[in-house]
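To start, I am sharing the structure in question, which I have written as structure tokens.
A single protein chain has been omitted; all remaining protein chains appear in their positions.
Note that the chains take the letters A and B in the order they are written out, and that residue 1 is the start of every chain.
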Amino acid sequence: MTRRMARLRHHLSRSWLYGLSAIILIFLVTPAMIVVPMSFSDNSLLAFPPASWSLRWYRAYLASDVWTEATQLSLLIAFLTASLATPLGASAAWGIQRARPRMEPALLLALAAPVMVPIILVAVGTFYVYARIGLVNSITGVVIAHTMLAIPFVVTVVIARLRTFDFEQMNAAAIAGASPLVAFLTIAVPQLRATFITAALLAFLTSLDEVVMALFISGGAYSTLTKVMFTNLRDQIDPIIAVVSTLLVAISILVVSLYQLLQLRPARRGLED
Amino acid sequence: MNDNKPALSVEVAGISKNYGPVRVLERVELSIRRGEFLTLLGPSGSGKTTLLTILAGFTSPAAGRVFFGDKDVTFVPPHRRNIGMVFQKYALFPHLSVAGNVEYPLRMRGIDRRERRLKIEAALDLVALAGFGERRIDELSGGQQQRVALARAIVSEPPILLMDEPLSALDKNLRDRMQMELRALHDRLGITTVYVTHDQREALTMSDRIAVMNKGSIAQLGTPQEIYRAPASRFVGEFIGESAFLPLKARDGRLAIGDVLLPAGYVDDGEPRALLVRPEHLVILPTGEPDEPMLRFEGHVHNQVYRGESHLLGVSIPDVGTVMVIGPAGGPVPGTGDTIRLGLRERDICIV
Partner (left out) sequence: MRPGIFRSRKPHGVMLAIPALSLVALLLFLPLIWLAVISFQDPQGALSLDNYRRVMREPAIVATYLMTFKISVSVTLICILLGYPLAYMIASLPRKWAVPALLAVTLPFWTSTLVRTYAWIILLQRRGVVNTWLIDRGLIDQPLALAYSFTGVVIGMVHIMLPFFVLPLYATLSSIDSSFMRAAASLGAGPFRAFWTVYFPLSLPGVLAGTVLVLVLCLGFYVTPALLGGGRVLVIAMAIERAAAQYASWGVAAALGITLLAATVLSLGLGWFVTRQGRRTRA
């Protein structure tokens, strides 16, 4: 039979697979999307699809001090986390890539630990420590904790890129008269800019979405957005949640799209990625 | 270029280096003259690249000192040594243009824009890449990238130039051509050049002197002619050019090969010795005896290799060993199994 017919037959025989996969993909994607129309609902019931539409909950959100302050706080914390985690994680990735190959798995494991240990434990333990040094309910405390949680992501992203980076360039720069710092700034940074931005975005998002740690160590005047949302969902569901959720989903989509865009840029060997 | 910036000599004094338990360099002593083209030649593991690394400043030796001219640079970091270097895989900066790459050393030295532009043009001219300034690195061929690396290395008119097997990534024709161009560039600029390679042909073609290295020491230091004609040891003899080794026996205090006695003057000194025989030194003897004093052997051809410009015949000589000889140019070539008679002129006798 012709190749076209063969391919068609191949696809048809797999139609059950395609169908099942399509259902699963819909299952994965839809829930997060429904919060968007929910935010435009006119009434306070949790009915979906909404019976009538309006912007009332957006207005309520903007009018609410609790929600807007929590949003600003979370965005600030996320920004600070990204600013701290990116240099720390990137320099760790750089150091590991240049260190003896024997050490690499051990170091990577140590830096990946925050992801593998159940977050509830880390949260409780950190709360215990913070309570004794007075860092509970503070911006500093949350930023430090979130930085620790974001570092594995930064390291993973940066180290993946560094595997294709020609480190001999740094030697060439040194011979040409550049001190290690100057060489890093003039040769490495221009080529790794996109990777650093991606890593920063991931760190930002990790902090913004983080729930469990924030539940324990943030509070009072310094409650994060996630803490306010959680308390809300547990006690009495305020329809403003739909607005906040939409906001968070929009930020997620933005970050993921940027990330994919940066990954898919034409791979000009070694150039700015 | 380089008229008011004289080249410097390089002095390697007792350099030793370990990597863990392995001794890669063993008290190496080497004096490189100003403006000389010196090649470090040896197989992998000989320590030649490690020595170059130490000259560049990327590693420090366990013992010993390095001098550039009068200055002790042993522990000076690479970015303060004011030298040029061409890396094996070029290590060009992909995010900069050709001009951007070449001007980098000048930027680091704080040279102003106008002067930089002049020097870049001069450097690109020297490497036959005039007008390539605005090109991107990934648009260039391997040979062109190599020239950019070279231009970048010399643009700041350094007194010393290091090269780490710069031609190994190129195909044969390009390599042969670049060898001559590199040598010509060296002659024109007069920079002291230290060149590392494992290709003995390259070393013979380009160098003023060659330091043949083996297992962390210099086996022999000399001009290409000295090294080729009078290898100091079996290792050097084997590494350079084609060679066959015929073990020598002692007979009444004199050295003999098979049944043939070497001329008086070649005495046995108690050490195991061999006769180094290069294919071009063996003469295929016609029937009839010529008058010239020669060592004579008789054997039979056991294989032939076609080389394009000649045939290389493998000849086994009973009780002596196997040698390679270049087949006669023009005319019939002895075939496998044929008996053949060879002669070695007295002046071509080389004992290792």
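Just so we're on the same page, a residue touches a chain if its C-beta (ideal position, glycine included) is under 8 Å from a C-beta of that chain, and two chains touch if they have at least 3 such contacts.
Please read all numbers here as calculations on a predicted model, not as lab measurements.
Student: Decide which residue listed in A:Val122, A:Val157, A:Ile187 or A:Ala203 touches the omitted chain of the complex.
Tutor: The missing chain is touched by A:Val122.
Student: List every residue of subunit A that touches the chain not included in the displayed model.
Tutor: 14, 17-18, 20-21, 24-25, 27-29, 31-32, 34-35, 38, 45-49, 88-89, 91-92, 94-101, 103, 107, 110-111, 113-114, 116-122, 124-129, 144-145, 147-148, 151, 155, 167-168, 171, 205, 208-209, 211-212, 215-216, 226, 229-230, 233-234, 237, 241-242, 245, 248-249, 252-253, 255-256, 260, 264
We adopt the following convention: only the chains that are shown with their structure count from here on.
Student: Just give me the whole-number Å value for how far the CA centre of subunit A lies from that of subunit B.
Tutor: Between these chains, centre-to-centre, one finds 55 Å.
Student: For the complex, give me every residue of subunit B touching subunit A.
Tutor: Against subunit A, the touching part of subunit B is residues 56-58, 77-85, 87, 89, 91-95, 104-105, 108-109, 138, 152-153, 156.
Student: Which of the residues in subunit A come into contact with subunit B in the complex?
Tutor: 166, 168-169, 171-180, 182-183, 186-187, 190-191, 268-272
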